[in-house]
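One protein chain is absent from this view; the other protein chains keep their places.
Entry: chain A
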């Protein structure tokens, strides 16, 4: 099933060729999510050693993920919930 949002993929730059930096931008999420292949990782790491804007984008993306996983508070499960689930299951034949 599809969402109400139109999914679009990033367009190639005007001349139809991707610059190295464009490729790096596409790898950002894969890198911070640990989904990049070994080849992608080494391509990425080599590039950001020399390219300051891409290095900074990587830092920002890591920071953003860190804000969510490190600072978003977890809500506390009400104690009664597990009990009522168990009770309702026992009633179910």
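To be clear about the criterion, a residue touches a chain if its C-beta (ideal position, glycine included) is under 8 Å from a C-beta of that chain, and two chains touch if they have at least 3 such contacts; residues count from 1.
Simple rule for what comes next: contacts and distances are computed from a predicted model.
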item: UniProt protein name of the chain not shown, from "Twin-arginine translocation signal domain-containing protein", "ABC-2 type transport system ATP-binding protein", "Formate dehydrogenase subunit gamma" or "RNA polymerase ECF family sigma subunit"; value: "RNA polymerase ECF family sigma subunit"
item: Hidden partner chain, residues of chain A it touches; value: 1-5, 7-10, 29-30, 33, 35, 56, 60-61, 63-65, 67-69, 71-75, 77-78, 81-82, 84-86, 88-90, 92-93
